[in-house]
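Following: one structure in structure tokens, then a few remarks.
Removed from the display is one protein chain of the complex; every other protein chain stays in position.
Naming follows writing order (A, B and C), and every chain is counted from residue 1.
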Amino acid sequence: MHQLVVTLDCPDRPGIVHAITGGIVRAGGNITELQQFSSPDTGRFFTRIQVEGSQPEELRGSIQDATEGFEAKLTVDDATRPVRTLLLASKAGHALNDLLFRWKGGDLPIDVVGIMANHAVLAPMAAFYDVPFKHRFVTAETKPDFEAEVRKVVEEQDVELVVLARYMQILSPELCEFLAGRAINIHHSFLPGFKGANPYRQAHTRGVKLIGATAHFVTGDLDEGPIIEQNVVRVDHTMDVAKLVRKGQAQESQTLAEAVRLFAEHRVLADGDRTVIFR
Amino acid sequence: MHQLVVTLDCPDRPGIVHAITGGIVRAGGNITELQQFSSPDTGRFFTRIQVEGSQPEELRGSIQDATEGFEAKLTVDDATRPVRTLLLASKAGHALNDLLFRWKGGDLPIDVVGIMANHAVLAPMAAFYDVPFKHRFVTAETKPDFEAEVRKVVEEQDVELVVLARYMQILSPELCEFLAGRAINIHHSFLPGFKGANPYRQAHTRGVKLIGATAHFVTGDLDEGPIIEQNVVRVDHTMDVAKLVRKGQAQESQTLAEAVRLFAEHRVLADGDRTVIFR
Amino acid sequence: MHQLVVTLDCPDRPGIVHAITGGIVRAGGNITELQQFSSPDTGRFFTRIQVEGSQPEELRGSIQDATEGFEAKLTVDDATRPVRTLLLASKAGHALNDLLFRWKGGDLPIDVVGIMANHAVLAPMAAFYDVPFKHRFVTAETKPDFEAEVRKVVEEQDVELVVLARYMQILSPELCEFLAGRAINIHHSFLPGFKGANPYRQAHTRGVKLIGATAHFVTGDLDEGPIIEQNVVRVDHTMDVAKLVRKGQAQESQTLAEAVRLFAEHRVLADGDRTVIFR
Partner (left out) sequence: MHQLVVTLDCPDRPGIVHAITGGIVRAGGNITELQQFSSPDTGRFFTRIQVEGSQPEELRGSIQDATEGFEAKLTVDDATRPVRTLLLASKAGHALNDLLFRWKGGDLPIDVVGIMANHAVLAPMAAFYDVPFKHRFVTAETKPDFEAEVRKVVEEQDVELVVLARYMQILSPELCEFLAGRAINIHHSFLPGFKGANPYRQAHTRGVKLIGATAHFVTGDLDEGPIIEQNVVRVDHTMDVAKLVRKGQAQESQTLAEAVRLFAEHRVLADGDRTVIFR
């Protein structure tokens, strides 16, 4: 049956769950999944609810009426509608390949509108998966053009999510701002350890016994955005940097794919600098 | 503030969440935590809700009124009330020590009323943690007496949970029946692999690359009760049975402690032969 | 520098390591990696050694001389020589895609000579990765033909490893025998739990809290061959069978790729029904 997904956050006050569920009942909806969280740090209430048996506009209106005065931020969406997604890449194809394979296999509720890259090497992969591919070598001079192009694609194609699938350029503060809350990056370390360049080399030098990957929202502070998902894998003293890279790539791909899935299913809500994840 | 915990399960029908939350609002309660699940397998609805600002009897009555006709099974309890617990043990002390240390440190919301064992070796540990300890060597002849004693303690001391902390005797079908839904065992394998005796030896023979532990409800079918928690740890060809035992013990202790915590916090609900775990 | 890899196993006797290393020294070799294991279960000694500075035939001869009388099984190979590999598949492409991507990226030391499948759906993937693809629908009648074809390819193309990348047909006892010690299957459960068909459905019914994948050598006993690698991932009560399938696929792909890598790097030795894995 047709499933809708509702997210709502507001200052936490008694009665909010009853109010929302009242709105759902009055719109003829039946709750199939409900999660909620009251954040002690920010005093905000968050919920994600899946509903069947109701129509989007009717449900939205009914919940809005029911939660009047709660200052709620409300979204109502079709639970299975694919989220319009733009992918950014450079040369490394593992994370990109993983996303594209899962998407084509129906495993990720996204719709990839295109791939933009600062190198041409991944063009055949894009062709195989039948995705528009644009590339432009990025230098200090051409970066503004590349970023303007990203912006244009986002605006003209109603892109809801930009995924940096090992895109190895730092976005300008302006583009970070423009994409706030809708751009996800994969960093190849277990943040906050080993920020910046060459995290696997840093990890080798420090002699850590686990390496990891972190998917986070892009912000103007490099590698400091709210964390969505992290994973680690065990390593040992015999592994050189190249082996750490290889070992870590599977973690990168999986961590990024999971973050994209969580976002596309409306399971990621922002609570200040932290995320609320309704799995 | 005073916290109450509500669990409820009933046949799944539209409006149930709104009905319950209405009951909570009318009892002056504020929801601080809410989880729910609709089981496609059994058609049942499950929820666990933490509430502050209300009194137990008032809350119970108000929810009962609100859910009339839903055929709901309802429990309302003080969220911090320790659950009265009886521990059964044999010779191995690791799981027992872990439970007692966590309990004394305030990490497990239980109240240990006593330890019953079929060997005397753990008596000093019981004394250190200041817990009554009874032991009786169990043979085919003395087993009925031991079990009668368990039954008596459970009845006379209002025991709510019996934990088999590596108690190495099989309970009689009658005692299993008597303790249904309130006895947790730790089995030293990743069930359903390696049921019965000597699971570490079985694991070694089979050459598995991970060994595990399973906490489950005790039923008359040996090692077949609903699973509450499982963990595994990596092993390799160099490890003999003794090393697997040592390696597995940390998993056993942690897995059992986690299962006891989940039970004591009213986070474990039965859905046929499976469990619903509201973490 | 040119690297050779030596594996040797024999009845365990004092002096064997010194004898082998003597053979290496006399062939002008320098040891860069050495692992050894004495199996208490079978009384056999196993070693894997990487050597630089020597030539294959000279090294082989020198070690043979040095270990005369030890009844040793010896292999000497170029450490970077890709292992000639045939892939079998059906409809599911995740494990196949993962192997092909890693191979093309230089991450797996194999050389894929072809893909044989009992369905045609993966033909485009094979084309993209530029690998010969044959398919033939397998029924009770056509199975002998398909298997004869596999045999022919193995013989004519000097195939050293056959990988069942979610090939959903049971091999005949004769083919199992023919491929003994050189065919790896990925089973989509944490063996020995959930052998046979529909392991994810079995896992759901049993209500386990972790699901897994097992890469093992193919033998005539279904899902009973020596285990090479296993992994698990946490699941919960909310996941239906379809979600378990999706969740498990990443484990399957990784577990199989790791087993193939271990085999291709000569890190897997047979110790009766168990494996010795020199990581």
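The rule is simple: a residue touches a chain if its C-beta (ideal position, glycine included) is under 8 Å from a C-beta of that chain, and two chains touch if they have at least 3 such contacts.
Here the structure is a predicted model, which means the values were calculated and not measured.
Asks: Among C:Ser38, C:Gln169 or C:Thr238, which residue is in touch with the absent chain?
Replies: Touching the chain that is not displayed is residue C:Ser38.
Asks: Of the residues in chain B, which ones touch the absent chain?
Replies: Touching the chain left out of view, chain B contributes residues 33, 93-94, 97, 101, 105, 107, 124, 128, 238, 246, 249-250, 254.
Asks: So which bits of chain A touch the chain we can't see?
Replies: Per the touch rule, chain A residues meeting the hidden chain are 37, 39-40, 190-194, 205-210, 212, 226-232, 236-238, 240, 271, 273-277.
Asks: Mind listing the chain C residues that contact the chain we can't see here?
Replies: Contact residues on chain C toward the absent chain are 14-18, 21-22, 24-25, 29-36, 38, 53, 234.
What we mean here is this: only the chains that are shown with their structure count from here on.
Asks: Could you grab the centroid distance between chain B and chain C? Build each centroid from C-alpha atoms only and quote it in angstrom.
Replies: 41
Asks: Listing for chain B: what residues touch at least two other chains?
Replies: none
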